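What follows is a short report on a single structure.
A single protein chain has been removed from this complex, and every other one stays in its place.
Take a look at chain A:
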Amino acid sequence: MFSLGSNGGKYTKPSFVSYVNPEQKGNDALQEKNPVFLPGEVVFCSASPVLKCTHDDLLEGSIMGTLFCTNFRISFVSDQVLLEDVVQPFRNRLYGENDIPLTCVDQIYGDYDEKRKLITNTQMKNKHPNGIIVHCKDLRVFQFSLKLAKEEAAKKIFQGIVRHSLEPKSLRCIFAFSYCENIAGAPETQNKPRTLMFENIVDWMEEMKRTKGNCKLLEINKDFTISQKVLFDRLPQFFFIPTNVLEKDLAAYQGKGVPIWCWSHHSGCALFKTASLPLVQEESFLRAQKLYMERMLNAVAHNYLYAVKAVDLSETLPSIQDIQQSYSRFKQNFLIDNIGEFWISDMKWFSTLETTRWLSIIRQCLHKAVEVVEYLEKENTNILLIEDGGTDLSCVISSLVQLMLDPHYRTLTGFQSLVQKEWVVGGHNFLERCNHLNNKDKESPVFLLFLECVWQLLQQHSLAFQFSETYLTVLSDSISVAIFSTFIFSSPYQRVSSMKTESQTHGSLLNIPSVWDWSLQFDCKSQEFLFNPLYREKSKQEKTRNKNQRPKPIRQLSLPNATPPKKYFFKEETESLRKMLRGTRISRWMHLSDSAQASVWEFYNAWQQKPLDYHGLLLPDLDGPAIRLWMQRYLRWIPEVQIFGGGDITLVNKITSLSQELEELRMELEQQVRQADPRCKSTETVNKSTIRMSCFFPFASCRSGSFKPAIPTSHCDGEMDMGHLAEREDEDTELTDNSVIRGCAD
């Protein structure tokens, strides 16, 4: 590991001149408590002693330590080294529980004499606050008290933190660049099911072959030469278009309006997306645009000669700004400095959540996706998704549609390929939407919205997904860790071009790692949590059986010999459904036309009657009670809602351990049979460490630090005891019990 010595700074590079000079003196003091730095990480400033307060008003306690601000993170290093040694089952290799990556900072509040003020980058006050409260994008809340630190150091650290986490900066300042300069090109591990990156033709061809589509590959943008001049810069390097679209059509509106292939249904009809044409006033242009669009639609319709349906997303779905507003209200419910706030909101909890409308936005997206799925699956229509930029909600909808229709995307690598195809290469503007550069104006959690929708699907059909809830949570966290190439660029063009210039200045080929390389963040054991233990791969048998059965999946109603033709059933059902719709629960389908309502409804019902196939079509349940709160992501840091020794995780864990045991027994049995060895092997009982888990299991370990008795004099011993005991469960209950009681009594 790269360690920061007096000579080891890369901060002398010209691109970092603007930084505050790192603390030079007191290096020896720092050395013992330095956090483990990542390659390329540079300390800007530090302050000591700083108190980290836990937001627990009753057993108030705080930890003494040092606060660092580096070019990657704000890091708090506790004076008690032991706390770090506590075995955590799930640890991130890049940052610990007391680290906040700079890009992960959401808001900073200053504590000015009991008054809390939001710090914005514009007002850089000379007067530094007594303490700072950091709200993170992964919903952690930190409170640091700067009272004990020296005046100068406190001011410096405050300014450093504000400057590096709130002020607008250039792309080059993102840590990933200095990180990748300092790591050796990661050895490409070729796993068997590999995540398709869609950065070369092979991946695209493979995908087209898998879905059996029939579209034309375009290499015109290969070097992004046109991207700069002719085409708008969101277009991927390679993409498929309907066979009837000509290359010269691309140039007409800089590539806008050109249907770009997303996915092909097994029937042949396909899903396309496009950016809508620029708004014009003049009549003649308007007519030209109209003609152009008609031609494009015709071209789409030529795909297997299915009908075409254009779905305009900008009209029917909430706008990007709505999403941002709703989310910022929503997350506020979980960013809690003081548990008292939570108790207050408790009584009105449900209605508070409802007024943010976040859940209803999720419902709308899922609903729109179901609609599109219906067109593809039932009516076999080609679909063209149209959206203003073509890279936000159309990504959400197209990925959701593919997730519902294609079981391949419900595997881990499949899902990653999907994100790669639709989002990363598809040109979603991660840089601005995630606000990595602190230019607030275009921020909007669109990708998170997608993950939310996936989570809803996942919790409704947990057996259908190879990845777990934890995977989605971790992925949502990774968005705000600016190390992965996946989430820091606004378009593939930007990625390639900036990497090119970067490599030129550096003199060798640079490679920013992708987020899909999970070994960067987690060790092997932790990576297990990303998989769903209940997922079962489709067996060979099933595959072939299904192929044969394909045409008639609808369950026959076993009425006596005179079974009426199915058509009749359908018709009748539709009528009664219409009736029902008129009577009651009409709300959900309100914005659809009458026939569309019934048709979506009918589609839904038809799907419901079939036996559920986890490797087939999967539709979400959109009812009020079915759309739920993503507890693991939003509530994991709030100790008051953690159920210790309970929650669903206990069952999942039980299943995991049982299946492990099974595996071992099986192996043993095989061995026994093979060698008929009378030597009795000591049966290793899989004693899964019975950590005291909470319902947010992989994440709740921070609990150990949150209950500290407020004994200022002997807090050292107390904390160590507590940390251990909370972690190592029940060996000494009485000790824990007593010390708490004593702690409270004091």
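Keep this in mind: a contact is a pair of C-beta atoms (placed from the backbone, for glycine too) under 8 Å apart; a residue touches a chain by one contact, two chains touch by 3 or more; residues count from 1.
Rule of thumb we're sticking to: contacts and distances are computed from a predicted model.
K.L.:
The complex lacks one chain in this depiction; which UniProt name from "Protein AUXIN SIGNALING F-BOX 2", "Serine palmitoyltransferase 1", "Myotubularin related protein 11" or "Coatomer subunit gamma" does that chain carry?
P.N.:
So the chain that does not appear here would be "Myotubularin related protein 11", according to UniProt.
K.L.:
Could you tell which one of A:118, A:286, A:509 or A:655 touches the chain left off the display?
P.N.:
Answer from the full complex: A:655 touches the omitted chain.
K.L.:
Among A:357, A:428, A:495 or A:633, single out the residue that touches the unshown chain.
P.N.:
A:357
K.L.:
If the hidden chain were put back, which of A:148, A:205, A:463 or A:509 would touch it?
P.N.:
A:463
K.L.:
Return the single residue from A:152, A:322 or A:346 that touches the missing chain.
P.N.:
Answer from the full complex: A:346 touches the omitted chain.
K.L.:
Mind listing the chain A residues that contact the chain we can't see here?
P.N.:
So the residues of chain A touching the unseen chain are 58-59, 342-343, 346-351, 353-354, 357, 359-360, 363, 459-463, 533-537, 539, 555, 557-562, 564, 572, 575-576, 579-580, 583-588, 604-605, 608-609, 611-612, 614, 621-627, 629, 631, 635, 640-648, 650-652, 654-655, 658-659, 661-663, 665-666, 668-670, 672-673, 675-678, 680, 690, 692, 695, 707, 722, 726, 729-730, 733-734, 736-738, 740-741, 744-745.
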